[in-house]
Structures are given as structure tokens and as C-alpha cells.
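Sharing a structure here in C-alpha cells format.
Every protein chain of the complex appears in place save one, which is left out.
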Amino acid sequence: MERFSHDLVIVGGGAAGLRAAIAAAEESPHLDIVIISKVYPMRSHTVSAEGGLAAVLRDYDTLDLHAFDTVKGSDFLADQDAVELFTREAPKEIIQLEHWGCPWSRDPDGRIAVRAFGGMSVKRTIFAADKVGFHLLHTLFQHSLKYDNIQRLDEWFVTSLVREGQRVIGATALDLRTGTMAGLTGKAFILTTGGAGRAFQFTTNGMIKTGDGMAMAYRAGAPLKDMEFVQFHPTALPGTGILITEASRGEGGYLRNADGDRFLKSYVPGKMELGPRDLLSRAIMTEIREGRGIEGPYGPHVHLDLTHLGRKVLSERLPMVTELAEKYVGINPEEESIPVRPGVHYMMGGVHTDATGQTSLAGLYAAGETACVSINGANRLGSNSLTECLVFGARAGLAAGRYARQASEVELPTEAVQAEEARLYDDLLGRERGGRGVAEIREELQTTMEDHVGISRDAASLSEATKVLARLKGSFEKVEVADKDRVFNTELTSVLELESMLTVAEAIVHSALRRTETRGAHFRTDFPERDDENFLAHTVVTQGETGPEIEYLPVTITRWKPEARVY
Amino acid sequence: MEPDTSTAVFWQFFALGGFIVALLLPVHIILFHAGVDLGLLEEDLSTFDAMLAWVTDPLVKVYLIVLVGGALFHGAHRFKYVLFDLGMRRSYRKVGAFLYVIAGLATALTALVALFGV
Amino acid sequence: MPSTWWLRNPRYFLYMLREVTSIFVYLYALAFVVQFLLLADRGLFDAFRVLFTSSVFRAFTGVVLVMAVVHAITWWSLNAGVFRIRLRGRTLPPAALFAGGMLAWIVVSGLVYLLVFRGF
Partner (left out) sequence: MADEIILRVTRYRPEQSPLPFHEDFAVPFRNDMMVLDALAYVKDHMDGSLAFRWSCRMGICGSCGASVEGTPRLTCSTFLHEIRKPIVRVGPLGHFPVIKDLVVDMDDFMRKLQQVMPWIIRESEKPLERGEYSQLPEQVELYRQQSLCINCMICYAGCPVYGLEPEFIGPAALALAYRYNVDTRDHGSKERLARLIGRTGLWECTYVGECSVVCPKNVDPAGAIQRLKAPGAIQAIQILLPPILRR
């Protein structure tokens, strides 16, 4: 059994994790930092983000306007103090990334260029063509290589957090290459493992987005917040779920139904294609339900029409969209419309943290999609999430680094590691189990979430989902693992990921069932109105003895009183 | 990493030589060796008298030195890496050094003879 | 890696062909140097002329000519992708550079021809 000890342990190597590591390393060159991730950092899902990241860089724009757009987009569920802090620190982060070499797209005069995005009042989305996540991630990763005090454990799967009282002091982790279980002692931990889109069948998310960090925190006793708010991105390719960026609409693309109509005029006439994602996704589903969708091999969809944008815009500003459309659906966007439908994209909810990233447990921090600060409330605005990874990644890195510097030495008990090793190798791999395979359970989970916890939900569908989930948890106890090898056992990691997804799914469903109102991305057909009287509050879900336990926390409202959300 | 100065020097000769060979060698071969066989030329320039008459021109002397030096150093360097490509990972540097020495001697002799000998 | 790796795909094979031209270039240049040095003595030159007019050597020069042409074409096409030449605010496309190389080749060949037959 291997043992490692570090000051600061960052779980996850995407934008938030790398930003946190760099922030901590810059502040203290003596802090011993490790990034541990189940994939190499440049494989992290940040890489798939396309459209851009928001910050106020221009004279015509104001921090207040960015904050207001965000609050309104959130359907007034965002904590306004956190939002204001976010918009204030955002520009600095963009400039910082520029100084580290990020190839932002430029205006002809050499300034960082900005583009329009959904729900934003003015052009304030910074971009690098439409490979923003890719460039952001690689810039951060490459810059992180500079620091001697940032080490990495690549392709290590963290399986659990270990507590001592109300403080997290360690983690158990599996070295995928050798299959060895190791104990990782740390004075502070930051979870930056992204969301859990893969719990749904049709998602823009990569295979690795299985909610491991959220589930880990939840099992360790840290509550999750606002989990019922699952964002559907309006434009994903049918079949694969590959994302077609909102920037395609920001650059002027149209959504059309089977009749060729720009149907959004009946839903968000003031914003049209630049409306917020929750409303657009719902509008598309309404069109499809009412028979104005276009039939395709993967079910009905609508059209994203970019034909009028011209070759220059497509090749300079949307090269990836062009590439994806050509490669995956055989369409030249210069000449034909791209088939799109809404797909699960982002979790507004996550591990409950304050504005420094601190969770309810001492020594445990979270940032990025894993965390819920919250600035996204019931619906995140496109291009706020990458900025969130930077702003709150850096904040969590600083806060956790400071905590680690003053925290007392800790020792991870050997038994914790041994118990986890026994769970994996004696129980999961060692015992004859003879149940269903991991893929089968996962598929049922995904279709259940898709069908019952999708864009529209009601009490009946959600109750049904709780029943299926309970049954699936039973099946999981007997899951069959055919591969008994230790070396790079990807079937074993699939099982661990399934466990994470089941955990997160349960939190989502129970939170959704209890919120009997419609707000942002949470659309209850049986409660179609927003109910500020009872639900202007964050859902906080904790793992209890018998299942999820739900409480509500007040929303911080500073300057913008809730009003009707009309675009 | 220690700079590999000698390789850097020979790489420059190689690169320059590559241009020289690309520009001069085909026409040179046609003029002096293959032209008559190919029916492109009537006069055989590779006889003693023809060659001697020709190499007295100062411009031709420069041409000769440039062509010979370029071809030999270009050839030697690339030849060395062909040996590497064929799997002579241990010995290609030694054989390469030998090829460079030959190239250097041949070029020097040509230059001496061209400039002072003829 | 087996030393026959260059047979694995046609691009590797063409690469090897291109590189092997160097051996012919090298050997031909050496032969030419020998012939040039033999000019020091008519008797010696003529004695060796048997060798340089033999069918084996003539076949060799034929092969070298082909190799030299392969070299010239591949050299320009490779370098066309390397050099970045800006003209009036635009980077020249590789095809233009290749065409320029080919043109230079023809012009220089013509100059050499003139040099040999007319002198300057």
C-alpha cells in the first residue's frame, strides 16, 4: 500500500483545478501541491467548451450589467453577493490568461475581441475562435508545468474522502496503471471534477463527466446544493450529443423549425436566438411536441441555420462548428442547416460552498462545475462557466492554500485505505456476484434520467425515477465485473463512475421532486409558475441514514429584487 | 541539453548544399555525362580537351567549388541519416564523420586545384 | 523497430527514395572530383576515360540524373512548406513558393548552360 502526503491535494485537472493549483503555487512556492485526476489534465472536459467566457472588458459595459444579466438569467436564484464578486474578478482573470499566452481572438487593433452570447445584454464574451475551452485548458496546463511545487498524479482515480471529525484529512486513490490503492494525506483538498452530465442519456458531456467529486463530497457528508437545476444546451447534434456552440448564434445563426420559421419569435421575441438556454431548450421541445420538428434518424430535431453567415465568419470564428458539422453529420454549414436538439450540458448545482470555495467540511474546498457557490442559480448564462472556473478556481486555490499552511499535521489512518482496498478488490472484483453488467445498469440510469428528469418534469415522473433509482442501487450492489485484472481495469473504473452517477442522480431527483415550482431549468409541468414565496431558496441535500435529506437556505439578495423574467 | 555544435554546422552545409544540388546538379549531369547519351547534346564535354578548355574560366571555377562542396556535404549529411534510418543507431555518427572528412578533403582538393593548379 | 519500416506505407517509401538520392549525389560528386583532378595529366585522364565512358558508369550517371531530378523536385516541394514569405501583407501559399523554386531551377539551369557554351 502506497502512502503519499501533500499540503494541498487538488482532485481534477481541468480549468478550475489547474487555476487553483497555479494560484496556490504563485502565492507560496513552498506549498507542496498535487493535482490528482483520473485523466491527464489536457483530457479534462474543459477542453470541449467552445464558445467563450464572459467578463467586462469594454467601456460600453459595466460590472453591474454583467451581474444583473447573470442574476436575471439565474431566475433570481443566484446569490447576488457572489455574483458581484464574480463579475468584479472576471476581467482580471481574462487578462491573466492572456499574459500566460492564451491565444484569444483579437480585434484588428490588437485588443482582445468580444462576441455576443445568450442572455448577455452586450457583447462581452471573450473567445479564441470556437475552441475556447481547448485553448484555455492547454494554456493553464502548459503554464502549470512551470511550477516545481505542482506535482501530478495522472490517471489516478480518487475513490473516497477520509474525515477526522468535521475535517477532511485524506483520500483513497487507485493508481489505474498498476491497480494499487494508495492513501493520500492532505492538509487541504479541492474538488474540481466537473459535472455529471453522463448520468443522462443525451448529453454534450464527455465520457468522464460522471460526477465523481460531487458524489465523493456527498458521501463524506458535505451537502450538495441546487441539484435539480440541470442545464440543457439548446443545440447538440442528434445521436452523438456533440455540442454546437452558442457562439454560432452569437455570431448570428438562426434556429428554424420544420416550416423554416424562426420560431423563437413566439417565445423570446426580445432576444430571439440570444435568449437564455433554459427558455430556448424548452421552446425547441415545445416546437417538437407540437409537430413542428424535423424527423431524423435520431428522432425529431430543429435546424440551426448558419448559411447566411458566410465563409469568413465560419472559418475564422466558428472553425470547430464547421469541422464538427462536416465530420459528424456530413453537412457543410455554409450551404445547409445543422440538425440540433437540446442535450444535457451543465449542472448548476454542486457541492455547497461559500465564495472562497470552502464546503461545509473543514479542509475541503470545491470549484468549477463541481461546486455551487452559487452564481448560476436556476439557469447559468452561456460563457459564465469558464470564467467561473477561473475566478473561483483561483479563490479556492488561495483559500485552501492558506488553510493548508496553517493547518496542523494529519495522519491518514491505515484502516481507511485498507477498507477501501477491500471494498474494491475483495468485494467488487473478488466475490462472485452474477448480477447485471455495468453498461446495462448505466443505460437504464441514463434513459430514466432522460425520460423522467429531463427538460420537463412532474411529480409522477420524478416519483417513478426515485423508484427506478432505488432498484438500480439494488442492482448495483450485485454488479458483475468480468475483468479481474489490476492493471488499467477500466471496467472497475466504470463501476466506480456508475456509483458516482447513481449518487448524484438520487440527489437530483429528490431535490427536483421537492421543488414544486418552475424556475430556470427546473420546469415542472404540474407547477408551471415560479413560487418566490416558498422557493426563493437554495435546496441543500445531505446524505441521511435512509436517503437524501433536504433543507432550504435563503438566497442572498442585495440589489436586484426578483421580478418577472421576460426576454 | 548540450548544444550539438558540430551537427548544427554540418546541418547548415547540408541545407545550403541541398539548394545547390537542386539548382545545379541536374543540368550539370546533362552537360557533362548524360546529355550525349540522351541525345540532348552533340558535343561531348567530358573529353580532356573540352574539360580543360572549360575549367579555365574563373566563373566556372567558382561554380565547380560550389557544386562539389554543396553536393558532397549535402550528400554526406543525408547519407549519414539514411544509415540511421536503416537502423545503424550506434555507428551512424562515426560513419557520418568519415563521410564528412572525405567530403572536406575532396572539396579542398578541388578548390586548390581549381584556384591554383590549373 | 525493424530496419524495413520504410516499406510500411508509400509515404515512408517515398521519403526513403528521397533520402537515398543523397548517396547517388555523394558518389557522383566524388567521381566528378576524381575526373577533375585527373585533368592534371592527359595520359592519366585518358587512361581513366575508359572507366568514365563505360556502360556501367553511363548507366550510373543516368540513375544519378533521375535522382538529382527527384531531389530537385522534392527539395522545392518540402521547402515550400517551410518558408514563410510575406508579400504585400499576405503569406505566400506553398504552391507559389514551389512554383518559384521550379522557375529558379529552370533559370539557373539555363545560366549554367550558357556558362559552359558561351562563357561570360
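A few remarks follow.
As written, the chain order gives the labels A, B and C, with residue 1 at the start of each chain.
Keep in mind that, in the parts below, a residue touches a chain if its C-beta (ideal position, glycine included) is under 8 Å from a C-beta of that chain, and two chains touch if they have at least 3 such contacts.
Being a predicted model, the structure only gives us computed values, none of them experimental.
With respect to the full assembly, the chain omitted from this view is in touch with A, B, C. For the chain missing from the display, the contacting residue among A:Ala196, A:Leu324, A:Cys372 or A:Leu536 is A:Leu324, taking the whole complex into account. For the options A:Ala67, A:Ala90 or A:Ile112, the residue in contact with the chain missing from this view is A:Ile112. The chain that is not drawn here is touched, among residues A:Gly12, A:Gly73, A:Gly206 or A:Pro342, by A:Gly206. Touching the missing chain, out of A:Asp81, A:Glu164, A:Glu444 or A:Asp483, is residue A:Asp483. Note on the undisplayed chain: of the listed residues A:Asp61, A:Asp305 or A:Glu491, the one touching it is A:Glu491. Considering the complete assembly, chain B touches the hidden chain via residues 1-5, 7-9, 11-12, 15, 78, 81, 84-85, 87, 89. In the full complex, chain C contacts the hidden chain through residues 1, 5-6, 8-9, 11-12, 15, 19, 78-79, 81-82, 84, 89, 91.
On the side of chain A, the interface with the absent chain consists of residues 39-40, 42-45, 47-48, 92, 95-96, 98-101, 103-112, 131, 134-135, 138, 142-143, 145-146, 154, 177, 206-208, 239-240, 242-243, 320, 323-324, 327-328, 437-439, 443, 481-483, 485-491, 494, using the contact rule stated above.
Please note the rule applied: only the chains that are shown with their structure count from here on.
Here the CA centre of chain B is 10 Å from the CA centre of chain C. Centroid to centroid, with C-alpha atoms defining each point, chain A and chain C lie 59 Å apart. Chain B makes touch with chain C in their complex at residues 18-19, 21-34, 37, 45-48, 51-52, 54-55, 57, 59-60, 63-64, 67-68, 71-72, 74-79, 81-82, 85-87, 99, 102-103, 106, 109-110, 113-114, 117-118.
Per the touch definition, chain C reaches chain B in the complex via residues 1-3, 6, 16, 19-23, 25-30, 32-33, 35-37, 39-40, 42, 45-46, 49, 52-53, 58, 61-62, 64-65, 68-69, 71-72, 75-76, 101, 104-105, 108-109, 112-113, 115-116, 119-120.
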